[in-house]
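What you see is the complex with one protein chain gone and the rest in place.
Moving on, here comes subunit A:
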Amino acid sequence: MSDEIQSHDSSSTPVRTEPVQDPGLQPHQWRPTDVDPAQERRAERQISGMFTVAALLFVLFAVSYFAIDSDQTFLNWSASNFALGATLGGGLLLIGVGIIQWAKKLMGDHEMVEMRHPARSSAEDREAVMADINAGLQESGVGRRPLIRNSLFLSVGALAVPSVVLLRDLGPLPHGQDETVWKKGMRVVNDVSGLPIRPEEIEVGQLINAEPAVFFPAEGEEEAEVHGHELLAAKSKAAIIVVRMRPEDITPSEGRENWGIDGILCYSKICTHVGCPISLWEQQTHHLLCPCHQSTFDLADNGKVIFGPAHRPLPQLPLGVDSEGYIIAMSDFPEIVAPSYPELARDQKRLDGES
């Protein structure tokens, strides 16, 4: 294109165009250590002093390693960590500073000039390479034998098939994203003690972190029904909070009128945004705030999102009371728990159809 700025050889331009001409490299400036032998010797002593102290620090490192017990503290923190780090770090710093000082004060410091060359290779080289490539192409016959060439492309392209298929067993196909371990009749238990909860135990304004009873050993059992690693997976969907509000403050939407017990409601603890457990409860306003990105849900109004990046309301778990007077779930969550996923709309439709 005509308006590109092309490279030009500035040195061959005869007319002076630049406002100020390059005065050229300035004369070398001698350092104090170049001209004054006393300074030179002092620098030498300083630098070797640093190296010697560094060596001593490394010996001290070894001493600290063996002499300091792991439970000794210094300034309220591991004394061993402090001693090892300070000796190692101090020694390394001294070596570094010493070497740099050596280079700055004592090594020859004459500036050198090297010429640059364009990054591109010479025109002859380029031509020679093109000739070689052409010869290679000619002799291979890629151009003349399209059948071979194209079928080779086909087969190499088809290598994608085994490569992708091999990855199939990285994990199972998506399943079960719309269900949790909750089911009708499962007791709601305190998430620390594992004890079931009676409605009378909860005061107005109180919030209890709770979990399904299967996360704790049943009476007389050693292990819980869900334990070890599966527990984490189940917990990441089944964790709940139970709150009690004044019944007159609550505005249940249609069909949810009997999901609570005298103002006791139960919601998923897992944020519908990206899944943080939510627990910041403002009694006065009935708001539940997610600590991760501050989505705020109104628990008196069906878990509606009133602020923040979450889109779906907090799913609510319908509650009931069993024959012994403990709070139980009346079903699994009727809405999908945890962060959204592409098939969510489809799965939710199915859940709605089932209920």
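Here, contacts are C-beta pairs under 8 Å (C-beta built on N, C-alpha and C of every residue); 3 or more make two chains touch, one makes a residue touch a chain; residues count from 1.
Operating definition for what follows: contacts and distances are computed from a predicted model.
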item: Omitted chain (choose from "PadR family transcriptional regulator", "Biotin synthase", "Carbohydrate ABC transporter membrane protein 1 (CUT1 family)" or "Cytochrome bc1 complex cytochrome b subunit") - UniProt protein name; value: "Cytochrome bc1 complex cytochrome b subunit"
item: Hidden partner chain, touching residue among A:39, A:78, A:206 or A:331; value: A:78
item: Contact with the hidden chain (one of A:93, A:135, A:148 or A:195); value: A:93
item: Chain not shown: contacting residue from A:20, A:123 or A:160; value: A:20
item: Positions on subunit A where the hidden chain makes contact; value: 1, 3-7, 10-11, 16-26, 34, 65, 70-71, 77-78, 80-82, 84-86, 88-100, 102-104, 107-109, 111-116, 118-120, 167, 170-174, 176-177, 191, 209, 211, 228-229, 231-233, 235-236, 239, 269-270, 273-277, 279-280, 291-295, 305, 307-312, 338-346
